[in-house]
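With one protein chain held back, the other chains of the complex are shown just where they sit.
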Amino acid sequence: MSDLATPQEAIRPGTAPGEDIALEFRGTADFDTSEMTLSIGPAHPATHGVLRIVMDMDGERVVDARPVIGYMHRGFEKLAEHRDYRQIMALTNRHDWLSGFNNELGVAVTLEKILQMEVPDRAQWIRMLMAEWGRILNHLMFVGSYAIELGAITPMFYAFREREDIQHLMESATGGRLHFTYNQPGGVKIDLPKGFLRQSDELLKLVRSRLPDYFDLVLGNEIFQARTVGIGPLDPALALRYGVTGPTLQACGIAEDSRVTEPYLKYGEIDVEVPVGRNGDAFDRFYVLLHRIRASLDMIEQIHDAMPSGPVNVKLPKMVKAPEGHVYGRIENPLGQLGYYLQSSGSKTPWRFKMRTPSFSNVQVLPHLLRGTLVPDMVAVLGSVFFVVGDVDR
Amino acid sequence: MGVIDKVDLPKPVRYVFNWGRKYSLWCFNFGLACCAIEFIAASTSRHDFIRLGVIPFAHGPRQADLMIVSGTLTDKMAPAVQRLYEEMPEPKYVISFGSCANTGGPYWDSYSVTKGVDQIIPVDVYVPGCPPRPEALLDGIIALQDRIQNENPRERLAGRGRDPIIVGG
Partner (left out) sequence: MDATALDQYLHERVGDAIISTRDQFDTFTVEVHPDRLVEVATLCRDDRGLACNMFDSSFGVDEGEDGFAVVVVLYSTTQFHRILLRVMVPGGREAPVAPSLTSVYEGANWMERETWDMFGIEFDGHPGLAPRILTVENFEGWPLRKDFFLASREAKPWPGLKEPAELDEDGNVIDKVPGPGGAPGPTDLDEAMAAQARAANPGSVLAAGPEDTVAEAAADDDTAAADDDTAAAGEES
């Protein structure tokens, strides 16, 4: 990994090292600017999907920003009340579409809480393995898309090269490239194919060997740092009151990660590293993202070593019925904390199924980050608050 | 459009004309939901539809020939999609990618989903799947290119010959 000292000294415009700043920024008071309202989106390449942001601008500076969401609202919570649990698991895949496995894992974990089901060990370890590969898939996508928004086009192709290999691996076990439907209450559907662990090990070594390129060429890139250091700082206490979680929160310095604070599956038995940032700015968020990829690879290595043998699921009744009562289950999605509130009246469909998604809270904090930035910085901030629109709107 | 919508081009000219059009489809990057990820995967190095001539870097609908609608179309988003389609100049083609764009898909019973993008714009190729593999998109593009090669531009602009192709069907 390269030396990641902040290069603040190298960036000041119009100066040579040792000289004072030649330009003086006095604000827009002397210039004739006009206010206007600009609507970015919903069909805009930089907004990661169909998110619309209505900005009041004074010249190039953003005075206020209001995200308008709902363009991908598909009514999942209502549909969940008319579907049984296996159908719900198949449908939740499609919300945070970059990490489908983790979404359905959350449903399985919540269901197992209310059904008080014992999940076989091997199933738990397999789930962890798939969850970590899914986490890397998600983070690689953001590595590619954030870089392309800042103008660097090639990291996208490299990130997708890695993604294709990982998707190929997961497809060999689950049959799906994007939406896996591999979980069921009590375990996973079928066992891993023969040779899967060996393939996974080879892929682990391959991705590990390619990771330094991202650190050196993207994170260590002077232009990237100039565009992200100090941009969009987020105050940790404010972030918590908004419910921000995941890399966005960890970049503020708070090491809140469900895998460590409320371990589910077998995360309590392995070393889980939670990288944190210092300033909560865009650079730190990306830094945390890359380090999470590295940490996930380390976890996958531990999972390979610990994988037991045994059954991978329990015999389910014909129709899975949750007992009466309510439960709140929570897992660590790649983007943050994913929570499911399930209230059951004893039948095969839930009475109320609420999906608490990380992106909804992450997007809610955007106005705070966008106020006072310039338009080019707006793109940098928007890309750094990692969210998926399907997760925001459900 | 000048001459093309009044006169049937002679065969050699039409051959070259269609050949040029089919191998230079500038695509408006219209990803809505999960299928957009498979669309992006189809454009990157492993599957690469750029080698077929489909270039995903159109700067806006006004410079695009092809619109690939990938993902669920909601009622809130529908007016935007319709407006973007109308901004595209003729001759234009639409590929409906994924089952949500085809018919509403897994969200067929939702109160806020438009059951298929063909409710608001005419579709040329339907690619089924949830999400379809990138190879299915390549198949759809090739099927569309075959159609473009064999079509009569004058009839196309007059609105005839628009029976949709269903990939795999």
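When the chains are written out, they are named A and B in that same order, and each has its own residue count from 1.
In the analysis below, contacts are C-beta pairs under 8 Å (C-beta built on N, C-alpha and C of every residue); 3 or more make two chains touch, one makes a residue touch a chain.
Everything quoted here is computed from the prediction, not taken from an experiment.
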item: Options A:103, A:181 or A:296, residue touching the unrepresented chain; value: A:181
item: Option from A:151, A:308, A:325 or A:376 whose C-beta touches the chain left out; value: A:325
item: Option from A:59, A:120, A:220 or A:243 whose C-beta touches the chain left out; value: A:243
item: Absent-chain contact - pick from A:157, A:215 or A:341; value: A:341
item: Footprint left on chain A by the chain that the document does not show; value: 69-70, 73, 75, 77-79, 81-84, 86-87, 90-91, 93, 113-114, 116, 176, 179, 181, 184, 189, 237-238, 240-243, 245, 254, 256, 261-262, 313, 315-316, 318-319, 325-328, 330, 337, 339, 341, 343, 348-349, 351-352, 354, 356, 360-361, 364, 393-394
item: Residue numbers in chain B that touch the chain omitted from display; value: 75-76, 99, 105-106, 108-112, 115, 129-130
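Simple rule for what comes next: only the chains that are shown with their structure count from here on.
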item: CA centroid of chain A to CA centroid of chain B, Å; value: 30
item: Contact footprint of chain B on chain A as seen in their complex; value: 42-43, 45, 49-50, 70-75, 78-79, 82, 90-91, 94, 97-98, 141, 156-157, 160-161, 163-164, 167, 177-179, 389-390
item: Chain A partner contacts - residues on chain B that touch it in the complex; value: 29-34, 36-38, 40-41, 44-46, 71-72, 74, 76-77, 80-81, 84, 106-107, 109-113, 130-131, 133
